[in-house]
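The excerpt is restricted to a subset of chains, each kept in its original location.
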Amino acid sequence: MKRVDLILSERELDSVIKAIDAAGAPGYSVMKHVTGKGPHGSVSEAMDFSGLGANAHVIIFCEASILAKLREGIQPLLDYYGGVAYVSEAEPL
Amino acid sequence: METSLVLQNLLTPPVLFFFLGVIAVVVGSDLEIPAPLPKLFSLYLLLAIGFKGGLELAHSGLGGQVLPTIAAAVAMSLAVPLYSFLALKLKFDSFNAAAIAATYGSISAVTFITAQSFLETQKITYDGFMVAALALMESPAIIVGLLLVKLAAPQQQQRPDAKGMRWGSVLNEAFLNSSVFLLVGSLVIGVLVSAYSPASAEKMLPFTDKLFYGALSFFLLDMGIVAAQRLNDLRRAGTFLIAFSVLMPLFNAVVGALIARGLQLSPGNGLLFVVLCASASYIAVPAAMRMTVPEANPSLYISSALGVTFPFNIIVGIPLYMALVNKLLPAAG
């Protein structure tokens, strides 16, 4: 099986979750309040009071067969808005 | 006289705690107010200012200067982003120019509140309907900002999630973003309660009224920290944007003062009107712009509104505008 890690702005979280559901993933987990740095600069929690939010980390465990559909739904979002997506191997415990 | 007003403003707890936050960053203290505590204070301030404004609006009604003032306020929130955009296009692309312009068309509730507190320590009265003006000036500038992007921006890359620029979601973001929604909602609740349940309005006051000044001071401590952290970004943004962040508020203040004179507002209402014109949003608009104009660089519009214009307004702007109002408005004689 596969493990997909997405890190992106909380702002796009709803769109990404829609794409994950649409791809038929069996589930996902979300951690908010992630800060970091990437090609678009630094992200902190300092503006949290204004509703701007920080980043979110999404983890998806799924069959390899789902990856293509996931990529199709998510990659355009990451290309346009920023964020990263990586896949690695994972076996059920 | 301006100097003495500046000092009188400077030496109040809200402004001093703002400074304390700035100093914390400058000297390298690890003082921080971790998320989501600042959100608690910002929600509280919006709820309290809305509720108190509603109570007062119920008393003053919609007669006299109320509607003209509100109309003028909304007109300013439409006009400011238009001429700001023209100025900003000298240096920035359409995305950034529109986002910054929208920021200056909208308002800063905390600057408004600080001005109210200033008036109170000066024992100058003002009216509750100004909160309605505050509430109604938040959204229009967001719409104008997006229209500017639509009209002036280069043919856009197709958004991957159609959502971005559909008008429904833009209007949603403009009129239903949490800060506008809570402010307007609390205002309406204040009006209703004042009319139908005055006893229960009374019971809210220890929370919404008595605590207000202290909570504002605490929140401004955090704002000082956040504003000072923006100083680095600003250096990168360049002198044009820094100059804009001081000169545009001053220009808007003069325009606002002339309108206030035309409307024959009292000095207290006049100051609040000017502050609405001169302030820039760093709560509602940045959240809306990041959602709807992701092409713009948030560090530009946040840093100018929060890192320059906001400190400028609460430190020297408010007393300066007071002096201006005292000069221009007859009633202040």
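General observations
We just call them A and B in the order they show up, numbering each chain from 1.
Note that a contact is a pair of C-beta atoms (placed from the backbone, for glycine too) under 8 Å apart; a residue touches a chain by one contact, two chains touch by 3 or more.
Just so you know, these numbers come straight off a predicted model, no measurement behind them.
For the full complex in this file, the chain formula works out to A x3, B x3 (one representative per kind shown).
Just so it is clear, only the chains that are shown with their structure count from here on.
Work out the mean CA point of chain A and of chain B, and you get 33 Å between them. Per the touch definition, chain A reaches chain B in the complex via residues 9, 11-12, 15, 33, 41, 44-52, 76-77, 79-81. Across the complex, chain B meets chain A through its residues 34-36, 38-39, 41-42, 157, 159-161, 163, 177-179, 222, 225-226, 229, 282-284, 286-287, 290-291, 294, 298-299, 302.
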